[in-house]
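Handing you this structure, nothing more for now.
Only one protein chain is missing; all other protein chains are in place.
Order of writing sets the chain letters: A, B and C. Residues in each chain are counted from 1.
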Amino acid sequence: MNKKFNKLYNILCVIFALIFIAAMIITVSALPNIGDATNPTNNEVSEKYLTDSSWETGSLNAVSGMILDYRAFDTLGESHVLFVATVAVFILLRRDEDSRKDLPTRCLNQSYEQAYDPILAKSLEFLIPAIFVFGIYVIANGHLSPGGGFSGGAIIGAAFILYLNAYGLESIERFCNSRTYLICSCCALLFYGLAKSYVFYVGANHLHSIIPVLADGSILASGLILPLNIAVGVVVSNTVYALYIMFRRGGFSR
Amino acid sequence: MNYLLNNLPEYSAVICFAIGFSILLLNRNMIKKILGLGIMDSSIYLFLAVKGYVAGTVAPIVTLAEQAAGVDTTLYTNPIPAGLVLTGIVVSVSVTAILLALTVKLHEEFGTLNIDEIIHMVREEDRRKE
Amino acid sequence: MQILMASLLILLVILAVTIAVTKRLLPAVIIFMSYSVINSIIWMLLQSPDLAITEAAVGAGISTVLFIVAFKRMGLFEKAIDEESAKGTEKEASSKSGKEAENE
Partner (left out) sequence: MLFVQNIVSWSILLLIVSGAFTAVLNAKAAKYLSTIVIALVGVMNIFLLKYFLGGGESFTYSMGHYGAPAGNELRSGALEAAVSIVFCFVMLFSLIGGRKHIEEDVKGKKQNLYYISSIFLLCSMLALVNTNDLFTAYVFVEINTITACGIILAKEGRQALAASTRYLIMSLVGSGMFLIGICIMYGATGHLLMEPIREYVLTNIEPGSREMLPVQVSMALFAVGMALKSALWPFHSWLPEAHSSATASSSALLSGLVLKAYIFVLIKIIYRVLGIEVLSGNPIFDILLVFGAAAMIMGSVNAIREKDLKRMLAYSSVGQIGYIYLGIGMGSAIGIYAAAIQILVHAATKAMLFIASGGIMDVSGGSKKFKDIEGAGKRDPFAGAAFIVGSFSMIGIPFFAGFVTKYTLVSAATQLAGWRMYLAFIAIIVSTLLTAIYYLMAIAKLFGGENNSKRPEGFKFNIGYVAAIIIFIIANIVIGLNTDWLINLVDLGFSMFA
C-alpha cells in the first residue's frame, strides 16, 4: 500500500514539475526580451543609480552604492540573516564540554583533531597571508572595484578555515575563540545597526548628515560605505568560521 | 532561433528551477533535498541576474573621468538585479547551513538521513507512549 | 560569445539533471559545486563581476566546505570506505551509499 502510494506520489510530482515548467515558459515568453535597452527594468531607477551613485554615495561601483546606501535596509536585514542563522546553528549543534561525555561514540570520534601535516603547513605559510591580503583588498576596495563585504568576508573566513586545518585548534584559538567571535560580531552588528539608524533618521527627516562624502575616487571617498563594508566583512568572516567550527566539533574550546 | 538563443538564460533558469523542485520532492534523502533547494535558489538568482543585462554594455563601475563629465547610462548594465542577487546568495548560504545542521542533528538522533523513516520512527514513538 | 553562453547554460541544465540522478552523496555535492562555478562564469559573462566573486566564494566555496564538514561529522566517509572494502565491488557500494545510514 505504502509503496504504491509512493509511486503515485512520484508520478504526480513529475507531472506537477512538467506542468510548472510549461506554465513558467509561457509566462517567461510574455516577458520582455533579454538584453533590450528599452526593457521596463532599465528605467529611471537604474539610471539614477548609475548617474548619481558616484556623487551621492561616493561609490564608483554602483552595485556597492546601491546595496549599502540606497537599499541599505535590505542589506541590514541580510547581515542579520547571517547572524540569526548562526544562532539557529548554535541552538542545534552546541555541545557543552560536560555534555560531551554522554554522547554515543559514533558522534564523538568525528571531532578528532587532525594530525600535523608538514606539506600543508609549509605551503600555507605563503598562501594564508596572500589570501588575507586579497580578502582585505576586496573588502576595502568594495566601492571602487567589484567585491565588497560579503565576498571579502567569505574569503577571509576561508583563510581562517585553512589556518585551522593546517596548524590545529590550539594555535588558532589564541586569536579566534568564542570570546573574540562574540565581541567582534556583536560590535560589527551594533556599529552597522546604529550607523544605519542614524542615516535613516537623518534621511527621513531631511536633515543634513554629518558624514562627509568626498567622491574623489580615493579609498576614503565614500563616507559610510567603507566602514560598513568592513563591518559586513567582519560579520561574514566570523559567521563562516563559526559555522565551520560548529560543524566540526560543536563549539569553540574556549 | 535567434529569439530562443537570446532568451535561453531565462528558459534554462526555469528548467533548472523545476529540476531542483522535483529533486526536493522526489528524494527522501535530506542531503539531496538540500541540494535540490540550492539548485532552486541559484536558478532563481540566474533568472533575476539576466534581467539586468543589456547587450553591449559593461559592468556598472564608472571611472573618475566619467564621474566628472557625467555618466552615460547606456554604457552600463543595470545594477539593481546584481544587488538583489548578492543579498539572495548570502541568504541561501545561511539557509543551507541551518538545513545541514538539522541534518547532522537528525543523523545523531535517528541514525538515518531518510526523512520518511524519521517521520515513521517519531510516529511509532508517539503511539507507544499512549 | 553567444555560443559560449548557450553551451554554458545547457551545461547548467545537464549538471542539474546529473545531480538528480546521482545516488552517491559526495559526488552529488561536488557536482553541485561545479554547478555554482558555472553559474559564476555565466554571471561574469553577463557583466556582473560582484555576483561572480560572491558566488565563487560563497556558493562554490563556503557551502561546499559546510557540506563536506557535515559529512565528516556524520561519518559518511568512513562508512563508504568500509562498505567498499567489505563488499569489494564498486557498484554495490554506490547503490548503498545513497542510503548509508539505514544499515546501522
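Going forward, a residue touches a chain if its C-beta (ideal position, glycine included) is under 8 Å from a C-beta of that chain, and two chains touch if they have at least 3 such contacts.
Computed from a prediction, not measured in an experiment: that's the story for all the values here.
S.K.: Considering the complete complex, which visible chains touch the unshown chain?
M.R.: Displayed chains contacted by the hidden chain, ordered by label: A, B.
S.K.: One chain isn't shown here. Among A:Tyr9, A:Phe73 or A:Tyr116, which residue touches it?
M.R.: Going through A:Tyr9, A:Phe73 or A:Tyr116 one by one, A:Phe73 is the residue touching the chain not shown.
S.K.: Out of A:Asn10, A:Ser123, A:Ser171 or A:Ser209, which residue would touch the omitted chain in the full complex?
M.R.: Hidden-chain contact among the options goes to A:Ser209.
S.K.: For the chain that got dropped from the picture, name the residues of chain B it touches.
M.R.: Touch set of chain B with respect to the missing chain: 17, 21, 24, 30, 33, 37, 40-41, 44, 47-48, 51, 80-81, 84, 87-88, 91, 94-95, 98-99, 102, 105-106, 109-110, 115, 118-119, 121-122, 125-126, 130.
S.K.: Go through chain A and note every residue touching the omitted chain.
M.R.: 23-24, 26-28, 30-32, 39-46, 48-49, 56, 69-74, 76-78, 80-81, 83-85, 87-88, 90-92, 94, 96, 182-183, 185-186, 189-190, 193-194, 196-197, 199-206, 209
Just so we're on the same page, only the chains that are shown with their structure count from here on.
S.K.: Name the shape of the chain contact graph, picking from line, ring, star, complete and other.
M.R.: Complete.
S.K.: Using the stated contact rule, I'd like to know whether A-B or A-C comes out ahead in C-beta pair count.
M.R.: When A-C is set beside A-B, the one with more contacts is A-B.
S.K.: Using Cα averages as centroids, what's the distance between chain A and chain C in whole Å?
M.R.: 21
S.K.: Where in chain B do residues touch at least two different other chains?
M.R.: Chain B, residues with two or more chain partners: 9, 15, 19, 22, 26, 50, 52-53, 59, 81-82, 86, 89-90, 97, 100-101, 104, 108.
S.K.: Can you list the residues of chain A that touch 2 or more other chains?
M.R.: Residue numbers touching two or more other chains: 61, 63, 107, 146, 148, 150, 243, 247.
S.K.: For the complex, give me every residue of chain B touching chain A.
M.R.: 3, 6-7, 9-11, 14-15, 17-19, 21-22, 25-26, 50-55, 59-64, 66-67, 70-71, 73-74, 76, 78-84, 86-87, 89-91, 94-95, 97-98, 100-102, 104-105, 108
S.K.: Which residues of chain A touch chain B once you look at their complex with the stated criterion?
M.R.: 10, 13-14, 16-18, 20-21, 24-25, 28-29, 31, 33-37, 39, 41-42, 45-47, 49-51, 53-55, 60-63, 65-67, 71, 74-75, 78, 81-82, 84-86, 88-89, 92-93, 103-104, 107, 144-146, 148, 150, 215-217, 236, 239, 243, 246-247
S.K.: Looking at the complex, which residues from chain A come into contact with chain C?
M.R.: 61, 63-64, 106-107, 109-111, 138, 146-148, 150-151, 154-155, 157-158, 161, 240, 243-244, 247-248
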